[in-house]
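Got a structure here, written out as structure tokens. Questions coming.
All protein chains but one are shown in place.
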Amino acid sequence: MLASLKGVSQVILIENAWTGFIIVIALATVHVKLGVIALLSAIIGTLVGYLGGADKSAVHQGLFGFNAVLTGLGLSVFLTANLATILGAAALGTLCTAAFMHLFKRTNIPVLTFPYTVVTWLFLLASYHLNALRLDPGLIPQDLAHWHMNTAGEIDLASGLLNGIDQVYFQTGFLSGILILLGIFWASWRLGLLAVMGTAIAWPTAYLMGAEITNLNLGIFGYNAVLTMMAVSSVFHTRERPALLVGLLAAVSTVPVTAGLNTWFQAYGMPTLTLPFVIVTWIFLGARQVLPKL
Amino acid sequence: MLASLKGVSQVILIENAWTGFIIVIALATVHVKLGVIALLSAIIGTLVGYLGGADKSAVHQGLFGFNAVLTGLGLSVFLTANLATILGAAALGTLCTAAFMHLFKRTNIPVLTFPYTVVTWLFLLASYHLNALRLDPGLIPQDLAHWHMNTAGEIDLASGLLNGIDQVYFQTGFLSGILILLGIFWASWRLGLLAVMGTAIAWPTAYLMGAEITNLNLGIFGYNAVLTMMAVSSVFHTRERPALLVGLLAAVSTVPVTAGLNTWFQAYGMPTLTLPFVIVTWIFLGARQVLPKL
Partner (left out) sequence: MLASLKGVSQVILIENAWTGFIIVIALATVHVKLGVIALLSAIIGTLVGYLGGADKSAVHQGLFGFNAVLTGLGLSVFLTANLATILGAAALGTLCTAAFMHLFKRTNIPVLTFPYTVVTWLFLLASYHLNALRLDPGLIPQDLAHWHMNTAGEIDLASGLLNGIDQVYFQTGFLSGILILLGIFWASWRLGLLAVMGTAIAWPTAYLMGAEITNLNLGIFGYNAVLTMMAVSSVFHTRERPALLVGLLAAVSTVPVTAGLNTWFQAYGMPTLTLPFVIVTWIFLGARQVLPKL
């Protein structure tokens, strides 16, 4: 159970059962179902790791839980499907995590949330051929040839910044955002500050590059920057002092990467999920192995 | 020559020249050309391995043949092109197999049929820019935004199950299906049973998830499950007893994965080929390295 709650907190790169608990509550404030799904998915992931005979310490750190949590949440948010399908997908997401752990073993690079993105896209796309899966009608494939940016709208800075953190768990509500931020600060004030810096640097970067206001307000450019900032400057940094400058550059890089991937995926009506975070963080962590001063 | 026939049988994860011979006959019953292409492609692949100076035992096991066979068959089925192009593609498929063998050397994970899918898609897509390649007019790119499932049709269970095996070699005929199944049983009754279990579990899974009847009847959800069942529970399982339960779960997983990939590829009018088998089998075999009880 502790491992499962840690699985919930590992989504945001934190190993802390209390943080996981706070986040489950945060999700439940939006919709009780989401809190339950997050917890059940984390339990499924942890069970797969445990029953599969994985290294115990990895299971206890919640490393088999976070991709399951995100897969479960992703399917619940974007799909109407029965619980068995959702938890089955969460289990598959866990196996996929294990497979990538094996593949990345020698690289000194973490798997991050890539397995969850792969499994989630496959299930969302499967809805076009399986009647039992009903895709959120908002996910409409866009014709790129006739796409025009809609830059209208009124800026809501506070929402944009908070949603940048909230969106890590697919949310955009005020209360859930505050609770998630609280959960991060509970685990470590340093990581909390880094999360705030992530959303605080992404917003003006996206604004200056001419992002659509609706995307700014929804925090679309924020959550990947938040995760990247935390990962690059601290969580996967071996030295004591956080690599602030490099982390900020990485967070800034997520903005064009997010925009580019959004274009690619919108042709399928698919959400980009955390792929920008995964790609930019892999680039910076991989580069650090060759450029040790980074 | 024996190595080439084994190359034909390795498509279905079997090293047995007689099985290869039976399958060549099975293909020839559909169209003599297909049997000839399969054999010629296997010979090309084996020759590339032999002349290239590959490890002799790998060549003799037919490991340089099966991706060549599938590439040759895939191009013959979906493309009108001259023999030199088809055999050239088969040779490129073999080189691609060798490259992936090198890349995967340390991972303890088999290359499977991924090289063939890559080379086949490239040649099929190339038909849009090279007049000498004529794409099967049935492969029409589909606009996802206006896609609607067509669930009409009458279920034909027997065809659906047999086609699930037949489709491994792109076929849907009764005689070829029976012969291919016979070839598998000839090599090993255990693998034969696993193949039957694969198609037998995929069909109801796809049905319960609301798959289109036409796809069910064509065995679209079957062949990847068959290959996955054989690979995960027995062929790449180190223990004596087959891992039945895990194999069945893997076979079930191929259903949503197949549906998801079909959606992705239909935007290009491309067939998914054996990619669902490759992805799910990689996930399960990779996970097994981290979860040894799987």
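In order of appearance the chains are A and B, and numbering begins at 1 in each one.
Here is the rule we use: a contact is a pair of C-beta atoms (placed from the backbone, for glycine too) under 8 Å apart; a residue touches a chain by one contact, two chains touch by 3 or more.
From a predicted model like this one, the values you see are computed outputs, not experimental measurements.
When the whole complex is considered, the residue among B:Leu133, B:Leu161, B:Ala195 or B:Leu285 that touches the unshown chain is B:Leu133.
The residue touching the chain not shown here, chosen from A:Ala187, A:Ala211 or A:Met230, is A:Ala211. In the full complex, chain A touches the hidden chain at residues 106-107, 109, 143-145, 147, 149, 151, 206, 208-212, 215, 252-253, 255-257, 259-264, 267, 282-287, 289-294.
In the full complex, the hidden chain is touched by chain B at residues 48-49, 51-55, 85, 88-89, 92, 95-96, 98-103, 106, 121-133, 140-143, 267-269.
The rule is simple: only the chains that are shown with their structure count from here on.
Distance between chain A and chain B, defined via averaged C-alpha coordinates, is recorded as 34 Å.
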